[in-house]
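Sharing a structure here in structure tokens format.
Of the protein chains in this complex, one is absent; all others appear in place.
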Amino acid sequence: TETIKAVVIDGYPARALWVKEFSNFFIPEVDKKLAETGNFKMDWQESYGGSIVKPKGVLEGVKLGLGDIGIVTTIFHSSKLPSQAISAVTPFVAADSVAVAKAVDEIAKEFPTMQKEFAKQNQVYLATGVVLDTYQVFSKDPITSSKDIEGSKVAGAGMNLRYLEGINGAAGVRGGLTDFYNMLDTGLVDKAMLWPEAAKTFKIAEVAPHMLAVDLGAVNSKTITVNADYWKSLPDEVKTALQDVALMYRDHVAGIAMERAAASRDAYVAAGGTITEASAEDRAAWAAAMPNIAMEWSANLDGKGEPGTDMLKAYLAKLEAAGYTGVRDWTAE
Amino acid sequence: MSPVEIGMASVAAIVFLIYMGVYIPVALGVVSFVSIWLMRDNFDLAMNLLKIAVGDSVMEYTFATVPLFTFMGLVVSKAGLGSDIYDVMSSGFRRVKGGIGMATVGANAVFAAVTGSSIASASVFSKVSVPQMLRYDYNPRFAVGVVAGSSVLGMIIPPSAMLIIYSFVAEQSVGEMFLAGIVPGLMLAVAYVAAIWFMGRFFPKFVGGRPASDYEFLPWSEIASKTLPTLGLIFVVLGGIYTGWLTPVEAGATGSLVALLIALARRTMTLKTFWEALLETGHITASILFLITAASIYSRMLGLAGLPNELGDLLAGSNASFFMIMVIYVVMMLFLGTLLDTASIILIVVPLFLPLVEPMGLSLVWFGIITVVGAEIGLLTPPLGISCFVIKATLNDDRISLKDVFLGALPFAGVMLVVLILLIRFPALSLAILN
């Protein structure tokens, strides 16, 4: 039996969902597969929580060989990994982690763009992780439609701040997830965009007991990658094992995210929160009022000689096949 | 070499180099670089570690608290807020044996709430309160000892550069660390006052001094004008953070602005002193953050070597008790405290012990408080005790030798140690305010 050393890195702590499942699911599954033939055995060194890199440093860490395998949080790297924003630029389509994870993963494999972006960072794409079911709007005051967001201050992060461009007079306020409770509590903001599981974790029901279920959608934010030089050095059997398990990990993590989402919604209500479903017209109106950030995204990729438009179409078609049709056709001007 | 051996060898090498006088960030960086190079037999990997750590470590939003609170502290001390508070306090404590000493502690505790560093406290109060104590025939050793001891409060009571540094290394919220520092800081101040009373009662010769005759109660209007600016600033800074209206960074910036306005209103700030404060802020920021960068290279080297994993396994396998770990931790901090500055101690020991402490389910906020208090004992111990150095340099008085300062500070270092043990034994002292 040949032993192969693998250093796994992430800047997030071991208790984070995707990290925990890497330890408890990915690694044992790979070990199990390799044990079938007994030719190879992995010697895992798991370095999480800033012991080698910080959350934003995983991409560079894998690129530079400080880690062999990494869990890259792609939303930090809009400029190096532009195509990863695919689900963030297509809101109001699918509030389903499993469907989005599968669709993004297939786009990564059927089109060369995502892999090329990672190749430029000296790494090989392995799997996509979706860890949240959908962004919703949480509010201090009763909220029944997106009209109630008009003129208010809304806490958000990253691309979802741009969703607010579709709401009259709404001002996005940037903040870290851990600050949202305080921001709402003090009235610094009246509303916040986050997903139910985060709302449960940070006890948002105490300060924003009204949720508008507007289903902005699930977003892919994690990618498992392997350093390219390390990948080349691996025997085929190990490569295959990693790729197979990556597929399982993708569905496994997204599945857990969905389970947690349902439980978190119940917990929100149990903690005194009320949930109002947004009407279809309301969602359509919000989506229609937004700038078409999906087309901005695909045009940007097209401009670089990548098949941006085709990827967008193929992605939405995959979601449609899975039963999710958006309230706005993002491929139309 | 196993990871643990690499870890120990690197600490030994770093301590040796620092003792020889190598710049601390250079010692940390070079040892880490060479360790990676030897360990993996890969020069490029060592270069890559430099590449990722430099810049990456500085680009942290919360680090803006370092220049902002430093600047605020400098402006505040130039505006004379320190001596104002002292005046008020000494009018209150004037009749008690050791009263001026107690007043110094009290004034330091209040001043600490608007400054982020012990150096500022030490230099302000050696000029304000040492001459007063000498005038009333206090023992010079006691006089400088009180100032040295209470200067430590500047970095325990928030805002504090050291709490910020810890929160960065351990990935804790700066706001929570600040809140957690309040009770331990006040506790230390009370312990100092009690110790002074005790010394005055049982070792009157060590304290010396006679009751102040010419102090009068300040009129209320004067008390107000001397305390309100500081209280207002504390209200803005800690209030802003506590209510969540301001992030610590924003509180630092707003505090700086308010401090500038106070200085302007009192006409105590010239263009020259303003520029000096900015310049000094830049110097302090650069040297602290470069040190942090180097320490981050070092802690990543330990991570690459697999030391955290190894220590975790070691802990799981053995029955190392909480008690033993804490004893080792405190002894190590006291040892490093003899020759390193506080920031360096935090940056060296925390990455080593975090992987031991985290799996035990202990609060990392609490761990931060005991780390900062433990590391700050080093400010008072020879041969390198920054607070004592600053006092000696600021006084510039041949009658008081560096040895006097260290000997005077010793009882206060002892009190710190006792408080540290209490904080370790009763985590609620640090954590109660958070819940």
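First chain written, first letter: the chains are A and B, and each begins at residue 1.
Keep in mind that, in the parts below, a residue touches a chain if its C-beta (ideal position, glycine included) is under 8 Å from a C-beta of that chain, and two chains touch if they have at least 3 such contacts.
As a working rule, contacts and distances are computed from a predicted model.
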{"item": "Listed names \"TRAP transporter small permease protein\", \"4Fe-4S ferredoxin\", \"ABC transmembrane type-1 domain-containing protein\" or \"Polar amino acid transport system ATP-binding protein\", with the criterion being the UniProt name of the chain not displayed", "value": "\"TRAP transporter small permease protein\""}
{"item": "Residue of B:Gly55, B:Pro204, B:Pro219 or B:Gly239 touching the missing chain in the full complex", "value": "B:Gly55"}
{"item": "Residue among B:Leu257, B:Ile325, B:Leu362 or B:Leu410 that touches the chain left out of view", "value": "B:Leu257"}
{"item": "Which residue of B:Phe203, B:Trp275 or B:Phe322 touches the chain not shown here", "value": "B:Trp275"}
{"item": "Residue of B:Ser10, B:Ser90 or B:Ser123 in touch with the missing chain, whole complex considered", "value": "B:Ser123"}
{"item": "Listed residues B:Gly29, B:Gly116, B:Gly208 or B:Gly303, member touching the removed chain", "value": "B:Gly29"}
{"item": "Contact set of subunit B toward the excluded chain (per top definition)", "value": "18-26, 29-30, 33, 47-48, 50-51, 54-55, 58-61, 63-64, 67-68, 71, 74, 77-80, 82-83, 119-120, 123-124, 127-128, 245-246, 249-250, 252-254, 256-257, 268, 273, 275-276, 278-283, 285-287, 289-291, 339-341, 343-344, 383-384, 389-390, 392-394"}
{"item": "Residues in subunit A touching the chain absent from view", "value": "76, 78-80, 82, 153, 158-159, 161-162, 171-174, 188, 293, 296"}
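Assume only the chains that are shown with their structure count from here on.
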{"item": "List of subunit B residues in touch with subunit A within their complex", "value": "42, 44-45, 48-49, 51-52, 56, 171, 173, 243-245, 247, 299-300, 302-304, 306, 308-309, 351, 355"}
{"item": "Residue ranges of subunit A touching subunit B (in the complex, touch as defined)", "value": "7, 13, 45-47, 49-54, 56-57, 60-61, 64-66, 178-179, 182-183, 185-186, 188"}
